[in-house]
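Some chains omitted; the rest stay in position.
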């Protein structure tokens, strides 16, 4: 548990640096990230490096006792590089090159940029790889930000053809896998294959999915190049990348596999405004963020990080980039910080030390205002720093690794597949995965978020949001885990080639779940379908309702299928077969929570109904309680002397931490 | 009355073909459409045809006693053709060529594609023109699908200039006809004229209308080329094209004039979701389709087909291409099939035999599921097949031609004109034509839908939805018909050159309708205007309300104009002059129904208020009753022994057919 900050010495007069470093240290900050956008200062003229200012700024930070997270500056290639190699610019779906003038204006498939990146990364890593103040590295910045993963350049298409050759070997195999016979889309050679864009109506979905997989692989390859250069020149320093919340155009698992630290950038208010939430939900959590959103991401990145994950950028006040940008309620910066630690974060690093008065992000708050006075967020960071000391002193276990009894399987390809092939216009994978997560969290359960190929032993409950493509061994691994397994609709509905399985969904899972989805329907937003539990206690006859989607299920004649809920028209809505529970639709929040509670108890887990405002997390022997609501929440069962932070009365925006007895 | 199916032998192993054919025949299917997307299999390499598989599949179908509808494969030119002639690709309004990778990626004006189409059509027609199993032909597939009629290619512009020369002879005549003196848009030669696209503000409306007319003519010319090739090589076999519901970027009458059979593709649920209907209407008819939508199209295509029209593709279950894709209620596939026959269909052909597990339409249901089990739609088709036998046995008249007492004039150019020149943003011609049709149908009236140049004798009531351009003789023909004539607002409001008539609207109709529309206004969606009948019985003083539009009318001083309803501000809302009834606005559904009922009775027609869920159609001596609602509808006046299908109690999704006594 430690605090960090993002700092831009190049934005400020050198005369301010020493005071900045001193004040950081005094505030309780231990690590400082620098230089991720500084290429034009490091190399102001092609091939002529200006290391002086950067040497001095690192020295100042090191002298103050701060550890530096050194970055490669590749997110912002300078103008002279673009002018020399205009083919660095990515090509959009509209066929136009994107222009210089903001950031991330590069194509992952550009040979010129790959070479230029190797060169600048090597230069930086050579110079600072063994600098005593440099403790960590970050590659680039927020891969995928501003929809920059997919490019339609000739370079990308050329590399895509190679990628296809590697995957399918022969074009006949590709034609079969995609089913190009449909609409005479057959190819005679890999060289006939273009990017799936600008077609008259939707391009072939298998073609599109492979293009997305390819584009994702290009990100991983590019990051791997940087990691290898850093490791060669800076052995022993962990390498991180800062993922951005829900920028899911590439597979974060694949990139993380090459890293030591999976870090992410947490902006609870910006995310609430920009994501799928309904206007009334956005209004409700306006100045706190959704109670499960940051947690969801903490658990996502904890699940893929070799070392404890970090929050590389923590929102410290209002930001500039959402459609509307409210101010956090007093206490929220502290609450968010503790929530990250409760979920296993090794570091929470605020973005940024001081609000810049210029350029695109001048309205983005920092720990200090542009006139260099400590802002609300800065004061709360200082409070957190003090509390960390208390917690570490009180409990040796505070930094313990986390392993939960509940696993939620989360997948990136599922998002691309449903985006390409939705069948219902609002079938948004991250939303549905989040809603399952939120239902579990509102039951007081801690959750590990894991990839589909993760080891599953030791879990009591495994929840699988709609997962179209499942590995061949997934059913067996689920069954072997001994856990109760909940599967969302559409799970197993596609082969890896994006075809319908020969035995119909759930495809490969039919061996453990003896049913057949013989029909599906998607439902428009103003349509729902009543759902009734077989043992309903509800006098109205409806225990909840289905939204968005229905699978029409029939059981194998030979197998026993326990129908536990039905739609109003009699079709099964929820069936069970042994430890496998299949949900044929996406239910309203209350019914989802009710069913998850039921199954969790069948899995031997204790549940604690928390409502929508209070959340509890456990790390080692400590329990953390967070109050996102407007009323004080009282912990009646905890002894007064158990509290390390706070007390039994958890006030709005409050945090309490107590030791388990 | 017979059933058909769409089949893709190239999608399935040859080992399945015989069983497929046997099961089709056993189900009661008589005709099978094939090969409309099979170019890449027919000619896998430029100039090298592979007829073997197609020969064998036709032989298999023929051997099973099935009649083949052979298609030209031009809707899907293969990749090698596009690579050789990139100028085949159409150019969008954005100036970009659309890409290979879906379907319909061709420009109707491309000389290269015209030649390539001649070649492949000739090859197919030569090979199968006299094959004993080939009974019918289909040209291409769904002209206009995915907005592919209008292209902005150099080839199109070149041909447009020729088209303009033919129409106007001299550029001076064009300048006068369009009124290019406005805004200095005058041309000095036809070669100065470009496509009306990418202008700073709206391009000249006459220019735009002519471009749409030209583009429509290009489709007719292209289709005619195919028909002529087929007729030369396959004499005596009827030629069809499958129009798509409301793809109205070209004039279906002009294309049909070259065909024997006007067929259409009926997707009641997909259409409901994608068309103009309000969200609550979409929810209401979610799993049945709108009760008048399929009927409207049946009547449209009956009106232009030389032989009995067909439904070439009938929705058999959920589809894949709407924003949301619900499943039809049990019984709807049967109901839709009977409804087509009741409106005069010669054949109802389901799309498709078996759901494909791959490519863009893998979520489109067939009569069989991908694992080759008969689906709900398949069972209902079998039921229909059995019932057809019963009906044909019971009544020699079952295939009778239909001629109604009510005609509704429907026009394609009207749609383009109002789209180009709406004056009110939601002035959507097909919607208003449909609403008039629906009002007539809810009165129990059978309706012929006819073009503006159709013979009008024999009708008792002629309804003209807003028709901006009327032929010079239209008034006289209406008057000569002896029918009561209802004219919607904006009728006669434009000359053929898209100018305001010199005598103001209704222009050429003023000779029979002595009034002058001296002002108009369009009204935004949240504005209505109360309407009161002159003999109103309504205590509130309002009998209904006007929406969207108001014509301000004054009568000729000399002529008698009977004002039968007024707007709240006193202006006439509905006037009558002899047999001519002019509606100055678009009224709410109830008031439209009330007025149409009144006028129908004045025309001597019996009306039967049916509400919004039950519909009745008469063909020969048989009356068909369809129930789209959720309550059983009881036919109290029909003798029990009159029923050929069903009974007096028409259940939800039910069909009853009885003989007139």
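Letters A and B mark the chains in the order given here, with residues in each chain numbered from 1 onward.
Heads up, the rule we're going with is that a contact is a pair of C-beta atoms (placed from the backbone, for glycine too) under 8 Å apart; a residue touches a chain by one contact, two chains touch by 3 or more.
Keep in mind it's a predicted model, so treat the numbers as computed, not measured.
Student: Beyond the 2 copies placed here, what is the full number of copies in the complex?
Tutor: 3
What we mean here is this: only the chains that are shown with their structure count from here on.
Student: When the centre of a chain is set as the mean of its C-alpha atoms, what distance in Å lies between subunit A and subunit B?
Tutor: Their C-alpha centroids are separated by 48 Å.
Student: Applying the document's contact rule, which stretches of subunit A touch subunit B when the two form their complex?
Tutor: Per the stated touch rule, the residues are 94-95, 178-188, 192, 194, 196-207, 421, 423-425, 497-504, 516, 518-524, 526-527, 550, 552.
Student: So in the complex, the part of subunit B that touches subunit A is made up of which residues?
Tutor: Where subunit B meets subunit A, its residues are 8, 10-11, 37-41, 44-45, 73, 76-80, 83, 90, 94, 96-105, 145-146, 148, 273, 279-280, 282-283, 286, 317-318, 320, 323-327, 355-363, 365, 369-371, 373, 375-376.
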